Structures are given as C-alpha cells and as structure tokens.
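Pasting a structure here, questions to come.
Only a single protein chain was left out; the remaining protein chains are all shown in position.
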Amino acid sequence: MEKNVAIQMKNISKAFGSKVANSHVDLTVCRGEILAVLGENGCGKTSLMNMLAGIYFPDEGQIFVDGKEVVIASPKDAFDHKIGMIHQHFKLVDIFTAAENIVLGIDEEGRYNINDVNSRVSAIADKYGFHIDPKKKIYDMSVSEKQTVEIIKVLYRGADILILDEPTAVLTPQETTRLFAVLRAMKADGKSIIIITHKLHEVLSISDRVAVLRAGTHIATVDTASTNESELTEMMVGKKVVLNIDRAEPKNPEPRLVVKNIRSVDEDGNEVLKGISFTANAGEILGIAGIAGSGQRELLETIAGLHPSNVGDVIFHSPKKNKPVSYFHKSYEKVLELSKENKFHYENGERVDFTGMRRKDIKKLVNDEKVLFDEDELIDLRDKTPLQIRELGVRLSFVPEDRLGMGLVGNMDITDNMMLRSYRKGDSIFVNRQKPKALAEDIVSSLEVSTPGLSTPVRKLSGGNVQKVLVGREIALSPKVLMAAYPVRGLDINSSYLIYNLLNKQKENGVAVIFVGEDLDVLLGLCDRIMVLNSGKITGILDGRTATKEEIGFLMTKTDGMGEEKHE
Amino acid sequence: MGWLNFIIESLAFGATFIYGSTGEIITEKSGNLNLGIPGIMCMGGAGGCLVLNYIGKSNMNPILIVLLGILCSFAASAVMGVIYSFMTVTLRCNQNVTGLAMTTFGVGLAWTIMAKLQQTKYLNTPKKYYRFPFSQNVTKWQEMGLDSMQKLGVMFFLAIIIAVLASFLLYRTKVGLNLRAVGENPATADAVGINVTRYKYIATCIGSGIAGLGGFYYIIDFSGSGEAYKSLEAYGWLSIALVIFALWRPHLTIVGSTVFGILFSCSSYITNISWIRTTMATKPLLRMLPYIVTIIVLVVTSIRNKKENQPPASLGLSYFREDR
Partner (left out) sequence: MNKQNTVKEPFIHITRRVSIKPVYSILIRLGAIVAALIVSGLMAFLLIEKLSQNPEKIGQYYISLVKGSFSNGEMTWKFFKNTAVLLCISLALTPAFRMRFWNIGAEGQTLMGVFGAISVSFYLGGKIPESLLIVLMFVGALICGAVWGLIPAIFKAFFNTNETLFTLMLNYIATFFVSFFLLKWVPSGNALGILEHGWLPTPIHNYFLIIAVVAIMTVVLFIYLYYSKHGYEINVVGESINTANYIGINVKKVIIRTMLLSGVLCGLAGFLIGAGLDHSITSETVGGRGFTAILVSWLAYFNPLIMALMAGLVVFLEMGAEQISQTFDVQGAIPKVIVGTILFFIIGCEFFINYEIHFRKSHKEEA
C-alpha cells in the first residue's frame, strides 16, 4: 500500500549549551500510520519531537510537511501545519475547566460562548470513544482524564499529526488498552500518530513502524512486523544487555515495620488511606503497585511522619534483642531508667541490677558492651514528626517521588544536600561541612555520578545523577527501613539497574525495603512480595515470584461490588 | 444629610483606587506583579496635567480638553508599563526590584514635572469640565445638602465602566481566558500558541494606563488641589493592597474601594460629630482603620484558602520557553 509522506525531518541537530540533544536526525511519518519513536530516557526523543511542536527550534536541519519546507518557530506554527503534541507533563491550567483548556488559544470567528465549546468537545469525545465532562475543573481530575483533555485539545484544533510523549507512563494496563483503541480509531480516520516510548511491548503492539534513537542520533527505522524485542533492544542500548534482575531469596525475614489499619485524609477532607494493614519484613523487598494516586504517596509519607493520620498504628520493631545497650543509648540517665524497668541481661544470661553500684562502674559495664537488651523494642511511629522519629533512634530512609521538590534542594550543591539529613549533629551552632563533603565525594565516585564538581547545584544534574545522589544519601544513613517511591522514573537503563542493585544490596543487608513502582515488569522482577493499592485500600498482597501482570492489573482497577459502578 | 454626603464623598474618593487596582489586576492576571504602580499613578497624574498645562486655558472645546487630558494621562502611564514590561518580560529581570525602581523613578519624574506646571493653568479651569454633569447646577445640590454630588464627574463614571468592562473581559471573553492562562501557567499558554510575550506586554501597558488614570482623576477631579500629587504614592500602595481585597475581580474593586474610601475618610467624619468625644490624638488611630481592615480581609481569605481566590499561579515569575 502506497502511503503519503506527512512529515519529513532532515538532518536535524539541536544542542543545549554544550549538551547535544540531537545530531543529524532524519525521520519520516506517513499519513494514516502509527510511528513509534523508541529510545532510552535522555536519548533525545522528546527534544526531537519538541522541535516539531515548536517548543524548541532546531540549530540545523529542515522540516517538510507534505513535501514543503516549513519553519516551526512556535507552537502556533505547529498548529498551522496541523501538528499537535501531547506532552508527558500535561500542559493544563489547573483552575480552568476541561472545555476552557481545550479552547484556549484558538482564534475562532464569532463570539466566545463556552456552551458551544462544551457541546463540540462532547461531539469529538463521542466520535473516538472518550469519556469526559467538559465542565469539570482540571484540579478535580485523575491523570487519565487529564490525558484525555490533552488529546481532545489537539483534535479540537483539527490536528492531523498527533505526537504523544510517553502516554502510557501514568496509565493502568486497562487504560492503556483503551487509549490504544482510540489511537487505532484515529489512524483509521487517516491521522498520523507518533508515539514516544521506551516500552518495547507497546511498540510491538501498536505501531506500524519504529524509529530508534540512541544518544541523540537516529539508528534506524524499521517495520514493526519485521522486527522483535531483542533486535530493538540492541538498537536502543547499543550492546546486548541482559534484562534480568538478580533476586536473592530473603534471608530469615522477620517483621520490621507493622502497619495496622492506617486511615488518613488529604487537605480537602477526602479519605486517601482507608484502613491499610501490612507488614514489611527485614531482608525483603516489598513492592507497592497501583494506579498513580491510589494512596502510595500518602502511605509512605504517613510512615515517614509527613502526612497526618488519626487512626491506626505504625509499629517499628527495633531489633535490640541481645544487642548491647550502648548501640542505642548514649545517655546514662536513660540507661539507668531502662534498667529499673528490668530490660537488660548480661552475656551469661544473668539479670542486670544496677542498685548499689557506682556510676563509674555502670558506665564501664555499658561501654564495654556487657549489658544487653532482653527483647526487641516496639516503637509507635504514628503521628511522630520526622525529627521525633529520628530522635527515637529509628533509622528510616525515604526516597520520595519528588526528588528535587522534596528529597533534595535543587539550588544547593551536592555537599549541602548531603547535609540535609545530618546537619543537626553536634552541639555547635555552626554546621560542619567536612563530613558531608567526604560523603559527597564518596557517593560521586562509588555511584559514578557525572557532575562538573561538588559545588554544582544538583538541579543542573541529569535525572539519573540526581537520583544517585538522593539514593546514595539515604543509604548512607544505614537504614533499617528504606522506602523508595518511583526511584527509577525517568532514568536510563544503566542507571535503573544501578538502583535495583543498590536496593538488592540493602535487602541482603537485612533492610526492610519498600519499593513503589509503576512498571509491572520491574515490580515482578525485583520484589519478593507485591502489595496492590487501589483507591486507598489494599486489594491484594501477592508473591512476586508467582504473580502475573494480568493479576496485578486486575487488582489495580477492580472496584468493590458494593461501591460505585465506575467500571464498564 | 451629612452621612449621605459622606458616603458619596467616599465613593468619589474610592474611584482613585478603582483605577489603581483594576489596572493592577489586569497586570497581575498576566503574571506580572507590578510594584511600580505608585510611580505609575504619579506619572499618570503628571502626564495628564502636563497637557492641560498647555490647553487648559485655551478656547478648545471642553470635551476635547477632557479627552486629551485622559488620553495623555493614559499614554504617560502606559509608557511606564512599556518600560516595566521590557525589563521584566524581555530582559526577565526580577519583578519586585524592577517595580520598586519604577516607583522611585516615576514618583521622582512626576514630582519634577508637577513642580514646573502652573496650577492656574492645568487645574482651575479644567476641573469644571471634568466634574460634568453634576457640577452644572451646584446650587441645587447645595439646597438639597448634597454638596459632594458635584464631585461625581466624568472620570468617576469612567472608573465604574472600566472596572465592569475589565471583569467582563477577563471572565467572559476569549481574550480574557487566554490572558488568565498566561498568568496561571505561561508554559501551557505558550504550548497552545498564545503569544505570551505579547499578552504580558499589552496587559501590563493597558493595566498601567488604567492605573495612571487614577492618579490623574485624584489630582484633577477629586482633590482639585495643587498639592494633591504628593499623596499619590501612598494611594498607589493601597491600590496594590486592594487587589487582594477584591480577590482579583475588577468589579469587586468598586465595593472594596468604597469601603476603603469610607474607612479612609471616617476619621475626619467621626471627629466632627459632636456627641462622640474625641481628642486630637484619636485621629491617627482612626486613620489606621483601612489598613487594619485590609489585614483582617487578608487573614480571613488566607484562612478560607479557596482555589479560585488565590493569586495567579505564576505571579511574579518570568517565563523563558527553553527553561527545562
């Protein structure tokens, strides 16, 4: 079948400062086809497409639409050539309704009437099979609803060429299937679709042709029908990589963190955690799966003391049994107090009784590690602030989802970011930058962080390097519990595997690791157990070695029999 | 009828703020926090008075004199808006510092110009024209005991019209939708093909022009004194505060300004009532009232924290498309 060429990009190059994003890329898209642009994170897929959408302007090269050379200097130019892009980070105005966002920026004849817009939006939605309420405000919408608004926004402008940047990253398997159905309907309608992705199975299931980019250059464009997963991987990464994560059997797992019936509400008073109970074991990776916004963030933040919860318990099992007292308590008074509660024994099993002993002798016994704890200690963390949790001696590390907005301070350098956790140490009113600096040097060299220097603000580092700095710092606290939310989001394959290895090493060291992920393949390959969250509730805890993707996908989206009937 | 007079007088006084805060709202809706409003209002006053200085005593048609005064006042302050936009939009300078420098510069230039003008030329005759229509039969109003009616002139009604029109424009038209998008999220606006730079420039210039009219109105119409320009800087700051009072809705500035006007003048009103015993020292305490009430409104809205009543999300930030 002969196809008309819709867009041709010739010899396109673009650099940001000294960093080359694209160099001499050629790309062709035909009418009525779905082209997948495949490549690792940071390979220049998005910046290449941004040049079609008018966000960036190429340093070099030409763009042809329907065989005519065009200049796309602004998004408006792109729309004039009927090109529309759906960005990964949605570009929507929060306080506007869906329809207001859709109609934004269009020069139309006649008076502006929002009711007309509403009905036209509904018409488009019906044509391709979307569901949307035009009058709903964006801040009330779920991620997939927002994506729908973005797609309709582009269609409303009469775009014939749609570019979707990682559209499935935030969707459940079921939502993805629905999106792909819509894309096929649009293709049948004669539209050209470019889908940017790094997920191979999606490429194979939806696209007609695949263009592979690596490190800013175009490797090849092949017909999807004539290729396979391993060939594409090789083109994408450059060398054959084994996509397997080593997963050791957990060594004598024991409960480390027990969460019982946690409930919590968000700022607007909606219940986001509806009675969560689970146990995280030492020496095990517990995965958390779920649609974005099912309560993952709130759960981790509640445990870390950042999100209030008024019901339930978060019990930390402090492994003190048969460990010297001096490991945990430095204060003489505290030790004396605990001894009165009869909590200690000597190495030979004899009970400890300090009555009548001199202070000096007691101190010596304690410091010589002769005095041991009888039992593990149970510490309730609920409604403790992060500071209180640390003062209780609980070593809890947390790699939050929002790296530069929460985990790190973008404008500070690596050394100052290392200090975030430790700056309080010591009685001096001044900060000590010696140790953090040593730690920073250590992390930069051991995790191969590529940075111009320790004094570079971390926001200038690439996503992978930022994450290495953050994870490195959290691990340096030698935690007992390590929580990581989407730690590989936006990272290239090598960095991702580095992070997986770090998590595995922590697991082997007896840390209880909690891993919130979005890629089900990774969850299945890495975790010992997978807990599925669904609108603030646990719908199942599965064995990571036996569970299937379909099972998890079902648990992620199933609704209660008695609840509202949202599912079709 | 003293209290009615007092209310009307407050309304008339409030029009100064209607101009100032409507102008600032339009500017802020584009994401520009213009702290240069005090200077701009001074310049608006000086610009209008400058042209009246030449034509005020001529035989020109009064309507033309009124129009020219308004136009020049608008133009002078819009030029200040151009400077501000150039600094903050094109050169992406910090908006707060630029605004403060604008205030220094504007106040200085306006005072310098005003010191060179002759009150008899720019003020005495034109004042009558501007106070059309109620100034035509002063005696009638005096008989009714409503002297202040004569203070409601052309520019008072213009202020009301502008405020209502601005609300309509912002919340009922396509241009308004686009403008609000620029202030909320310029990257989004840019991505859908709205020319962010152009919107910021135009909104800031028109906003500044409208704010400048407030200065002109105060000098030529409400106060009608040769020293009036010296109080304008303070009223400029108050106009900025009123924006919050009005929750970024221009038509609400009419209400806010009137309340402000009442609170502002009540110190002189109350001290004149014989049965309330006051001393000289009470006056400053009463004059705190408008500021204290603003603080109360500020605190109450911040406690209620409603999404629609917040400032534009990207207020005060400059936009650079290639920032990643």
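When the chains are written out, they are named A and B in that same order, and each has its own residue count from 1.
Everything that follows uses one rule, which is that contacts are C-beta pairs under 8 Å (C-beta built on N, C-alpha and C of every residue); 3 or more make two chains touch, one makes a residue touch a chain.
Because the structure is a prediction, the values reported are computed rather than measured.
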{"item": "Options B:7, B:79 or B:101, residue touching the unrepresented chain", "value": "B:101"}
{"item": "Among A:420, A:522 or A:541, residue touching the chain not depicted", "value": "A:420"}
{"item": "Residue, one of A:336, A:387 or A:438, that touches the chain absent here", "value": "A:387"}
{"item": "Sites on subunit A contacted by the missing partner chain, in the whole complex", "value": "16-18, 57, 62, 64, 68-69, 71, 73, 304-306, 385-390, 398, 400, 402, 405-412, 416, 419-421, 423-424, 428-431"}
{"item": "Contact set of subunit B toward the excluded chain (per top definition)", "value": "39, 83, 87, 91-94, 96-98, 100-109, 111-116, 234, 237, 240-241, 244, 279-281, 283-285, 287-288, 291-292, 294-295, 298-299, 302-303, 305, 311, 320, 322-323"}
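Note that only the chains that are shown with their structure count from here on.
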{"item": "Centre-of-Cα separation between subunit B and subunit A, whole angstrom", "value": "48"}
{"item": "Sites on subunit A touched by subunit B in the complex", "value": "16, 53, 55-56, 74-76, 78-79, 85, 87, 91-96, 100-101, 103-106, 108, 112, 139, 153"}
{"item": "Residues of subunit B defined as touching subunit A within the complex", "value": "172-174, 177-178, 180-181, 184-185, 187-195, 307-308, 313, 321-322, 324"}
